[in-house]
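Let me begin by handing over the structure; questions about it come next.
Here the complex is missing a single protein chain, while all its other protein chains stay put.
Right after this comes chain A.
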């Protein structure tokens, strides 16, 4: 058995970015089937156009249409593509200097093996089927001769099929999705394995004797590893709370409901959970509550084994018993 529990996690979101006048011009061109570079003060045509001249630091305002054909200036083989790359089969990443440009840029080249790519080879853009104004409008590059042989791509003169009256591109959306194997710390692992047995485990700092639940790898007060395991009561006191009135994506309980900090008896740090089984407006500081467990056959290594906390009906805790933990 691994020392720690782990589970797959995917972190996914979209970056939405404004493009500004320079990259906006570049992306508008791609959408319309034209590659646009920027001319620097020294006369070099750079693709994609830099926003500022790297030598003079002046804004780039001189735009130049370049060809969708060019030459490979460096390449590397990608034997194991990762998610999101332009091709999902082995391919080459290449630096390509387009005809009419003086600097190369990075993209993918669709060839079947490293034997089919070489520095100096001629390539051309293979446009994406649907163009939206993004670097991925260039689906990839292909060897220059291939398009004519297969007829798979339209000549560049008809690539710009988008109406010239279309609005310029002012923003891009970049989806990000990253996969992780997320591991709990050894202390968190003990906590989750305890929950699987119906126990709530914390740890006591050997230096300051504070009890943390869930346990942490080190006492945040003095940095000492928290090594002494403590089994905690499933009863506690509400120290503070909020009534959730706002619906949100993924919400599993109909508002209003209460999310609260519960200071378990014997613990020195409050524990976040739900307070149910009573009207939301009845929840208050000092209220005594007790864990309500799901049916044992549903238990796993998860905090969800505890469905929620419910009022015990005991008199409220004295303020002095929890005032140090607010």
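Keep in mind that, in the parts below, a residue touches a chain if its C-beta (ideal position, glycine included) is under 8 Å from a C-beta of that chain, and two chains touch if they have at least 3 such contacts; residues count from 1.
Here is the rule we go by: contacts and distances are computed from a predicted model.
Student: So which of "Dihydrolipoyl dehydrogenase", "Lipid-transfer protein", "RNA polymerase sigma-70 factor (ECF subfamily)" or "2-oxoglutarate ferredoxin oxidoreductase subunit beta" is the UniProt name of the chain that got left out?
Tutor: UniProt lists the chain left out of the view as "Lipid-transfer protein".
Student: Given that one chain is not shown, which residue among A:34, A:95, A:230 or A:303 touches it?
Tutor: A:95
Student: Touch as defined at the start, partner being the missing chain; which of A:84, A:112, A:198 or A:300 qualifies?
Tutor: Looking across A:84, A:112, A:198 or A:300, the contact with the absent chain belongs to A:84.
Student: Just to verify: which one of A:36, A:123 or A:219 makes contact with the chain not shown?
Tutor: Touches the omitted chain: A:219.
Student: Touching the left-out chain: which of A:74, A:197 or A:233?
Tutor: From the options A:74, A:197 or A:233, the contact with the absent chain belongs to A:74.
Student: Would you write out the residues of chain A that touch the absent chain, in ascending order?
Tutor: Here the touching residues of chain A are 2-4, 9, 11, 15, 17, 19, 23, 26-27, 46-48, 50, 54, 73-79, 82-86, 93-95, 97, 103-108, 114, 119, 134-136, 172, 174, 176, 178-188, 216-225.
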